[in-house]
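Omission of a single protein chain aside, the complex is shown with its protein chains in their original locations.
Let's look at chain A:
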Amino acid sequence: MPKNDKLKKILVIGSGPIVIGQAAEFDYAGTQACQALKEEGVEVVLINSNPATIMTDTNMADKVYIEPITLEFVTAIIRQERPDGLLPTLGGQTGLNMAVELARAGVLKSENVKLLGTQLESIEKAEDRDLFRELMRELDQPVPESAIITSVEEAMGFASGIGYPLIVRPAYTLGGTGGGICDNEEELRETVKAGIRYSPIGQCLVEKSIAGMKEVEYEVMRDANDNCIVVCNMENFDPVGVHTGDSIVVAPSQTLSDREYQMLRSASLKIIRALNIEGGCNVQFALDPQSYQYYVIEVNPRVSRSSALASKATGYPIAKMAAKIALGYTLDEIVNPVTGQTYACFEPTLDYIVSKIPRWPFDKFISANRKLGTQMKATGEVMAIGRTFEESIHKAIRSLEIGVHRFRLPGAELLEESVLRYRLAKPDDERLFLIAEAFRRGYELQEIQDITNVDWWFLSKIEGLVSFEEEIRGEETLSAEILYQAKRKGFTDRAIAEIRAEGRPGGAFTKESEVRVMRLQQGLVPVFKMVDTCAAEFEASTPYYYSTYETENEVIHSDKQKVIVLGSGPIRIGQGIEFDYSTVHAVWAIQKAGYEAVIINNNPETVSTDFNTSDRLYFEPLFFEDVMNVIAQENPIGVIVQFGGQTAINLAAPLAAAGVNILGTSLESIDEAENRKKFEALLARLDIAQPKGKTVINIDEAVETAQALGYPVLVRPSYVLGGRAMEIVYNDTELLSYMVEAVKVNPEHPVLIDRYMLGKEVEVDAICDGETVVIPGIMEHVERAGVHSGDSIAVYPPQYLDEGLKQKISEITIKIAKELKTIGLVNIQFVIYQNEVYVIEVNPRSSRTVPFLSKVTGIPMANLATKIILGGKLKEDGYTEGLWPESDYVSVKVPVFSFAKLRRVEPTLGPEMKSTGEVMGRDKLYAKALYKGLIGAGMKIPATGAIIVTVADKDKAEAVELMKGFHAMGYKIIATGGTAAALEQAGLNVMNVNKLDEGEPTILDLIRGGQANFVFNTLTKGKTPERDGFRIRREAVENGVVCMTSLDTVTALLIMLQTINFSSESMPAFVGQ
């Protein structure tokens, strides 16, 4: 069917900020969709609140709105733009929910906007539990038996008919609070009782447990002509019970026979047809490993995380096809862009195995509950491709960058037997490695299967790899045959050397370099094969490759000069989508400069790993050996490391040592910025102030230093990423506990102690070509120093900095950039304390704020930096030294957190970064921009309501002043003991509420009961208050109540509210009366 010509203008809704469960995959999907729509001559209007995305670049759509994705704002845009159609299926759950809201509010009808892709009725059928079950019954598709109950008796009644195990899910609680699996009557009684209490409506869903079954997913597409295809199927390593986003996944399925495969395929097609979806859809199944019995677990009537994975796993561009289908095209008439000669109506077939492993934030959130269950916890994921499972999974492991690069988890050998068993049975993020440990301890495969329910096939592979280690270390010297086999199984040179060293320390081939030399002498190098959607049946021209130890190399050589850009790997806290944004811009700039741009990356969610982003994409681990293999293949003029975050920066030294040309800022300069001693010397040389501090290598020295500097002090380990393990301590006790519990301190791992100054934080990104330094803008943080810059609200242009300070900041930036001989980007963080400017940190690379600053200043920073790196000069492009003129608009960057999904994580802002994403608010007025930012970040900010205040003693005076403002606007103030007294004393009307130990109803009941709109709580040190404060904050984030833990944020909120709301004041009395 040809394109629907009535659709001339289409509104695309993005997915908003990155949160757990909704990450970069929607930037990839949205970008592809916008490109596909524009290709067809459709005018594209885009709304997304997330500035760190490629899709919100102004060249991606005809009109880009970086505004909150709320009914209010989207409606306004619809009224303004009058689009013919709305495409909501590429913006994740956010996009879909928005479409439902718009439809229900009657906006689509009144403005005559056609809903494209999936109809409202289908969305409801897929999303509403009851409608979904009804549909499945109609289709004769099995779903687990369940019942909605409001009493223990009802639950018992259901159980007597179904049997155990059962899953209890309390209604409307986040993160599965109060639910769980019950194996017997006693457990059920207890869980249901608790569940009813936790549920605000006193209701639980009791469901037959299918935990332990195989979990299989199908990615399906359908067009208006009812043509249906399966793009990919995937099998989870982890059985049902672990959220699919937290599961290790392989594509295609490995243990399904054709009958099972086709049975589930047919079911998927039946479902997508019944839902009448025009576009992509994802169907999740549970399959009994002992019969043909299966259950439909879930259907996503839209492009999803799994679609992004399926796209990258097969090469089939799902989002692009979904966009074309939305325009009315049918699959059989859309050319498969991968082959260029066949059509999109076919089912991709793989001739490799894809492994996906989630990347969890537990390295940042040490206190978090690592156990994996029905609530997703991963922030990102890695994907790897190999010709065997062993090769593929090995690559995936070393792509994770978690300090484990093979099947050996440091310290696993020390685990007690009971702990090991427990952790095998109750999966957490490290189970993959613990399975290997169990094999090392001599567990039988059957035993491990009984404990884990992981399929025999996967377990036998791990067993094989563990036992192959014996062969690697078996002989005195490393034989060519063993080396060959090891490489085919995905062992790196480093792994081989380490394994040999375990068996015979100091023996032959126990150093990576030795293994590498031997391997190269034997000419044992990997070849690169193409991901072509068709297993080589048709000639393809996609430049999408993976390495493997096979015979034929498929990379086609070109005579053009090449530049390699290292990507940033999986999304994690501190290294998010912002780096992918810069990577993509770098690629574009390289191409424009006349070179071929080559990307190495392993994140399936990103735009950088789209096959048509670069000239050649190598889907490989960002691991020394893998990167070297690509370099050997491509022979580039150099490698750019400054856009791939710390991942790429960390590779600079080993690559340079291996003779690779690092383009841009030199390795020496990188080291000068990152090495504490050299950095101190640099600042001293330039006469630039920095907070006093010292590097210590033992505990005594730490205490001594802290006392000399004066408390509070900021302590952190030496090489940092996103403020990991950084803390502010106020006294000796706190310092000692940090030194003992949080870090390992020794001469190799020194700890830095800095004087902590409670000043204003300011951040700058600059571009330097060695001669000229351009500063696109200065960003002022709302929260004072002590809150990680990634977690602060940043404002551009600064609202509270005078010209003198701006001048000073510019001067320092220019000095540092020049002294470091920066070629490209540099990020500098300052603290302004008592009108003095101090430098806290210099990052000789592209930073998190580059996309934001690029967008608000209009300077394409990553692009420009790449030009410079390739030899261009800023002056040639008309840039002059210094601070770029400030914009008339105010933009704020507001961090977004995923606390509700991570139980036990402390929501207080501190020096450790905790946010997962960001949104932008932009307006002519600061207050309005801030409003948009906060609303966009998901906060509900009513003009009237109740505020709970409990602050530390040191904050009371400040809090009282602030609360006067809220009080004047008519907000109801609720407080506990001390805070209440302080507020009352100031003449405010306060409702006193019980602390946790003062008897019910306590402050928690109030929050749970929805009686508060805001919680302002600052951290009080000390055991009980700390624990109580934690519970208050957790209760707030879990109930979706706005929780502010810094009075600076509260101040900003107050200013905003005062500006946009009216407050009433009685008339002043006559003078003299």
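To be clear about the criterion, contacts are C-beta pairs under 8 Å (C-beta built on N, C-alpha and C of every residue); 3 or more make two chains touch, one makes a residue touch a chain; residues count from 1.
Everything that follows uses one rule, which is that contacts and distances are computed from a predicted model.
Of the names listed as "2-aminoethylphosphonate transport system permease protein PhnV", "Ferric reductase like transmembrane component", "Carbamoyl phosphate synthase small chain" or "ABC transporter ATP-binding protein", the one that matches the UniProt record for the absent chain is "Carbamoyl phosphate synthase small chain". From the options A:Thr58, A:Gln80, A:Asn112 or A:Ser460, the residue with contact to the chain not on display is A:Ser460. Of the candidate positions A:Pro51, A:Pro144 or A:Pro252, contact with the unshown chain belongs to A:Pro252.
In the complete complex, the residue from A:Thr349, A:Asn369, A:Gln591 or A:Ser887 that touches the missing chain is A:Thr349.
In the complete complex, the residue from A:Asn4, A:Asn225, A:Asn276 or A:Ser666 that touches the missing chain is A:Asn225.
Which of A:Val74, A:Ile196, A:Ile272 or A:Leu331 touches the hidden chain is settled by the complete complex: it is A:Leu331.
Only one of the listed residues, A:Glu185, A:Glu537, A:Glu876 or A:Asp953, touches the absent chain: A:Glu537. Taking the complete complex into account, residues 1, 225-230, 252-262, 265-266, 269, 289-291, 330-332, 341-343, 345-353, 387-389, 455-457, 460, 529, 534-539, 550-552, 554 of chain A touch the chain not shown.
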